[in-house]
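One protein chain is absent from this view; the other protein chains keep their places.
Every chain is named by a letter (A, B, C, D and E) in the order it is written, and numbering of its residues begins at 1.
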Amino acid sequence: MSALITITESLFNRPSLYEQLAFASNGDSILLIQDAVLGLQSPIALASFLAKCDVQGIGVFALQEDCDLRGIDNQYNTISLVDYAGFVALVVGNEKQIAW
Amino acid sequence: MSALITITESLFNRPSLYEQLAFASNGDSILLIQDAVLGLQSPIALASFLAKCDVQGIGVFALQEDCDLRGIDNQYNTISLVDYAGFVALVVGNEKQIAW
Amino acid sequence: MVGKKKLLYVFEDGPYSGSAGIEALDAVLIGASFEQEISLLFLNDGVFQLNAGQSANSQPTGLKQYTNAFKALSDFDVHQIFVHDLSLIARGLSQKELLIDTRLLDSPKVAQLIAQQDKVFTF
Amino acid sequence: MVGKKKLLYVFEDGPYSGSAGIEALDAVLIGASFEQEISLLFLNDGVFQLNAGQSANSQPTGLKQYTNAFKALSDFDVHQIFVHDLSLIARGLSQKELLIDTRLLDSPKVAQLIAQQDKVFTF
Amino acid sequence: MDINLIVNGAAYSRQSAYTALKFAEQACDQGHSISQVFFYRDGVSQGNFLAMTLADEFNAVEAWVAFARDHDVKLVVCVSAAERRGIINQQQQAEFGKPSANLHPAFAVEGLGAMHDASLSANRTVTFR
Partner (left out) sequence: MDINLIVNGAAYSRQSAYTALKFAEQACDQGHSISQVFFYRDGVSQGNFLAMTLADEFNAVEAWVAFARDHDVKLVVCVSAAERRGIINQQQQAEFGKPSANLHPAFAVEGLGAMHDASLSANRTVTFR
């Protein structure tokens, strides 16, 4: 059963959360919200995380409003920005959600 | 003016706190409390942090009661365990405290 | 039994500094009464929840040493207790130092466990 | 003035996810009225507090966009605004993208700044 | 779809109240139903009607009450989490002989069983930490 994994904390504060990708499965999706969107500003910070997601077949999304609030300029074309409607669609489209 | 630096969070959760050693000065002291004592259980986890503290002339302490509560067995002879009286002495013996 | 759901409760933080552990345990004990298929997963600092060496609470005004309650899980017919092996090893702990019987899982096995669940509770 | 104390307020977290930034700023604005020698230090995710691109709050029920208030610091005669250079660079920001004039400090200079303080407030 | 929420983050100090509410509103706008919002851990503070935010600040308790009224959603604070944090209703006030109460009447007080009931019956459970 595919999962939507939401990550709330900053990569810079809690890098171990991003290593928990090892606990995700092919077909899962990851949505970055709140402080987790801060990494999108740096073209380096999320690069290896995203490469691993790509290999594992895991889609990565980020919440547009949380980027806008913080003035974050998404540096990654492999991260799709979604609004709250997209957040709802991700919840509906996966059998369960896990809040890391 | 020498500082007592208290660290509260786990090394495993927030490694960046331990890199903030770069902001400490010769003669400062570091006291690990609460989740910060968890690192003492592993003979590897704190090794490079302690080596840097040694080079920088920074003493490292940990709160005995917080170790006991968690069943932590201190693996480092360069970390002195102190009780709350020792915590008070560290506050008194340094001109200021900084809660990282 | 048909219709039983798989529920996983995840422990990610050490005890005492925060209340995540005790409040996750409260949830497990209630969840156990629902006769579903319950599992617990300890990863990251969560493995310290099960560290056996925790000191009993000596003073009446002290912090409550609640983790012995994990030993009662088997009375509630909760037997699926999983520990992420790398989390344990990285923290200088070993399986035989833990309060209760556990099963060690490597990362792919953790991923598999999670994939099988109907609901995953984090706190 | 003899007897002025050096007070440093440290911003370590990004805005909005938590209230550390707005509550640190409240403390700074009160501290400014004490006629001491006040400095602000932004490090780690704290550098995002000063990111200029933050969207104005469009909906009335939205989160308050408080960080423009940093621009008022100079009206309170607070001019010592320091930013840790590596924190900024690691997060893909540059000094000219910040809301207000700041001085960049490398790690040894941050250590020096901290060493000179009478009190360091973290939140 | 029937979706239930679990909200663990404190009002004011954390964004999770806000994120959860925006999610819930959007879910309803899309025709889903929110069967229950269960407030656990520090999340129980979101039912405290004594909270007074500034006029331009997000007020969690008011926002939840309005949302629940508009969309007929059940709001529940966990009894044990709330009592430990000093969030109680008038019935608990009387029961424990406390001088006051602070839980908004739009919030029910129930045990962790309510969280499980909702999670077992809903199509989706979404946790906001």
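Keep in mind that, in the parts below, a contact is a pair of C-beta atoms (placed from the backbone, for glycine too) under 8 Å apart; a residue touches a chain by one contact, two chains touch by 3 or more.
Remember, predicted model here, so these are calculated numbers, not experimental data.
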Just list which of the chains on display the missing one touches.
-> B, C, D, E
Absent-chain interface residues of subunit C come out as 16-19, 57, 61-64
Can you name the residues of subunit E that touch the chain not displayed here?
-> 10-13, 41-42, 45, 48-53, 57, 61, 83-88, 96, 98-102
In subunit D, positions touching the absent partner = 5, 7, 19-20, 23, 26-27, 30-31, 33-34, 36, 119, 121-123
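Methods note: only the chains that are shown with their structure count from here on.
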What chains, if any, are shared contacts of subunit C and subunit E?
-> A
Please name the chain that ends up farthest from subunit B once chain centres are defined by their CA atoms averaged.
-> E
Could you pull out the chain whose C-alpha mean position is farthest off from that of subunit C?
-> D
Which pair, A-B or A-C, has more C-beta contacts?
-> A-C
Which residues belonging to subunit E are in contact with no fewer than two other chains?
-> 15, 125, 127, 129
In subunit D, the residues touching two or more other chains are 16-18, 44, 63
Which pairs of chains touch, using the document's own definition | A-B, A-C, A-D, A-E, B-C, B-D, C-E, D-E
